[in-house]
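Please read the structure below before turning to the comments.
Just one protein chain is left out here, and the rest sit where they should.
== chain A ==
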Amino acid sequence: MSESGWEGVVDLPDELDDETAEELFERATEVQDMTGEVCPYPQVEAKKAIQSLESGDLLVQETDHVPSTENVPKSVEGQADANVWKSGDGRYRIFLRKQ
């Protein structure tokens, strides 16, 4: 291993295919752009948003910070189910559905 990167050391939630991700994204209740943000801001915002949502509502966070794909779902564990979509160019969408 010569190149170190975040993807190999992050536990990504279940991945969504492009079509499903696009469909879900259009129906999202709330979208948060967390591009350029790092811990703990995305976790804090996710927690706040999940609290104000109804059961079944979908929160999407857009991020370019891979560790967020593990940490954000963890911060709302027990309150929301998580999936992730990879754009392929370093951006990610984290889908959090309130339980």
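Keep in mind that, in the parts below, a residue touches a chain if its C-beta (ideal position, glycine included) is under 8 Å from a C-beta of that chain, and two chains touch if they have at least 3 such contacts; residues count from 1.
Basically, contacts and distances are computed from a predicted model.
Taken from the listed names "KaiC associated regulatory domain protein", "Electron transport protein, containing 4Fe-4S binding domain protein", "tRNA N6-adenosine threonylcarbamoyltransferase" or "Rhodanese-like domain-containing protein", the protein name that UniProt assigns to the chain not shown is "Rhodanese-like domain-containing protein". Even with one chain removed from view, chain A keeps its contact list with that chain: residues 1, 3-6, 8-10, 38-40, 43, 65, 67, 70-71, 74-75.
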